[in-house]
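Excluded from the complex is one protein chain; the other protein chains are retained at their positions.
The block that comes next holds chain A.
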Amino acid sequence: MSLRDVSINVNGTDYQASVEPRLSLVELLRKKLSLTGTHVGCEHGVCGACTVMVDGRSVRSCLMLAVQADGAEVVTVEGLSEEQGPLGPLQAAFRRCHGLQCGFCTPGMLMTLTDFLTRNPEPTRDEVRIALTANACRCTGYKGIVDAAMEAAAEIRRAS
């Protein structure tokens, strides 16, 4: 299959890759760029584990082709805090509130909520729950995740 060149900025770093047109964005991130924090849960756009930010909006990276992300700025879970620095406010709230157990859905949860809290900085618990319909979690029963989103929202508001 003929290859296409893709230029993509991920977490502030520019990458060039030659990819098959059928390669999904998540496979590009995981296999070509070794960013394995983004997970593949269903590959049909329901579970949300693969959620990343593309040009500022949350996207299911299993449903987007790598070639569609040509020229885009992508943020993945690895970009939510400095590698040696402290956890970001949402990440820290997840740990405090027991918002994760196995941690497999967590990167997608973090990206969905990062997008959501940007657009709705003062949400109700119900609004958080509606936003989370984009993501499935089999472990937590969601309470810790909703708690974490509420705490992080409050902290982000205080800081800004």
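Quick note on the criterion: a residue touches a chain if its C-beta (ideal position, glycine included) is under 8 Å from a C-beta of that chain, and two chains touch if they have at least 3 such contacts; residues count from 1.
Definition applied: contacts and distances are computed from a predicted model.
Among the names given as "PepSY-associated TM helix family protein", "Phosphoribosylformylglycinamidine synthase subunit PurQ", "Xanthine dehydrogenase family protein molybdopterin-binding subunit" or "Putative spermidine/putrescine transport system permease protein", UniProt records the absent chain under the name "Xanthine dehydrogenase family protein molybdopterin-binding subunit". Checked against the hidden chain, the listed residues A:I8, A:C47 or A:A72 yield one contact partner: A:C47. Contact residues of chain A toward the unshown chain are 20, 22-23, 30, 34-44, 46-47, 49, 76-78, 80-81, 83, 87, 91, 94-96, 98, 100-107, 110, 126, 128-130, 132-133, 135-146.
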